[in-house]
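Partial view: only certain chains, each at its native spot in the assembly.
Each chain carries a letter (A and B) given by its place in the written order, and its residues are counted from 1.
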Amino acid sequence: MASFWGSREMNILVVAAHPDDEVLGCGATIARLAQEGHAVSILILGEGITSRYAHREDADVTSIAALHARARGVCAHLGARDVALAGLPDNRFDSVPLLEIVKIVEAHVGRVRPEVVFTQHGGDLNVDHECTYRAVLTATRPLSGCPVRQLYAFEVGSSTEWAFQQFRPVFHPNLFVDVTDTLDRKLTAMQMYEGEARSFPHPRSSEALRAQAVRWGAVAGLSAAEAFVLVREIR
Amino acid sequence: MASFWGSREMNILVVAAHPDDEVLGCGATIARLAQEGHAVSILILGEGITSRYAHREDADVTSIAALHARARGVCAHLGARDVALAGLPDNRFDSVPLLEIVKIVEAHVGRVRPEVVFTQHGGDLNVDHECTYRAVLTATRPLSGCPVRQLYAFEVGSSTEWAFQQFRPVFHPNLFVDVTDTLDRKLTAMQMYEGEARSFPHPRSSEALRAQAVRWGAVAGLSAAEAFVLVREIR
């Protein structure tokens, strides 16, 4: 499996809305990129899980801390360099002015100076994904001096497909990454997020994730693939 | 006119944003379903009419109570089993976090356990309709155990067509329900909502509503029809 991302070591940034979205969306690609020598940073915008409580403040501080510890464990497991957590309110990004989310991402882009960015798909059912997408598009707009050359959107099981193509944009992938060698690493990463894995046929179960990777593989002439939308590239 | 919804009695839920949207969107279909023996529940998320005042609190409590009484009268007139009113702020659903609307609908779905759900179309000009659509899509997502097998979106005169196809999704109906026998019942229901009916050529006038039903009928080889978008169905 030759490296298609070139021989130079690159800075790569993954911007996810919630802990586990980075795994569901591009966990196997992160592992492959790390193996190929690239430096992958992860930024998670939301705090995770508080939306399961009637009031946000009811969420157990210990549970949140444990979730964040798992995020760091997953980061190490995938071979990424670091993970940052920004703490936006779970499933309530629509209550935050978009401008604030933009500023968080801009600051992070300024620090990491990534050539490649992966982020949530904007047409998802989950409103946090939509806000994340729009914020990343804004924070990485192609001003002279912006380091970002490639921006990709990833899908997330139980959110992208459950939009049933009703929102804009629709997930029509045009990049298929061969993850034959790193798919298992993604599936074990998902199990590390205990609270988030589900039993089949839930789209986040191991069986469903494997079927999804095999299906995308077949679309691209590969044994297993993750699929992405190229939003823009500058060469 | 044979029943195409099968011989079993089904639970059916209509989720509307404002009092009268349930009539404009699927009043004649509700009447037909009730005649065929199905149990139709109606959930109206908003309080209605307060947006006509400079400040929401200026709205006359008596007027709101009268509006809600009319909603109950209309429910009985159409043969629906019951109507619930959730009281969200009129034409200000965008000031409520989506998650709260989702939780209202989820609770209602848990009580009614409908096999079929009808709701607002998401591409409407009215922002409450958009929020309702997204909340219903979320609250009825196809988790194992979710009772909902069919989800349909309806159009609402003076909101769906006045988006002029600028928002996503666009209303492209694929289900046409024969309402030859129940169209008149819809038109009288609309008159029961005195404050909401308008004089021709307003899209909510009797003449316009009849022309719309005749037009959809002609599209489908029927004398009169209501039109819907099937969002998803599981068989």
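Convention: contacts are C-beta pairs under 8 Å (C-beta built on N, C-alpha and C of every residue); 3 or more make two chains touch, one makes a residue touch a chain.
This one's a predicted model, so the numbers in the text were calculated from it and none came from an experiment.
**Q** So we've got 2 copies placed here, but how many does the whole thing have in this file?
**A** Copies in the complete complex: 6.
Here is the rule we go by: only the chains that are shown with their structure count from here on.
**Q** On a C-alpha centroid basis, what's the spacing between chain A and chain B, in Å?
**A** Going by mean C-alpha positions, chain A sits 36 Å from chain B.
**Q** Quick one: in the complex, what on chain B touches chain A?
**A** 97-99, 122, 133-134, 137-138, 141-144, 168-169, 231-232
**Q** Using the touch definition from the top, list the residues of chain A that touch chain B in their complex.
**A** Touching chain B from chain A are residues 51, 91-92, 94-95, 125, 127, 158, 162-168, 201-202.
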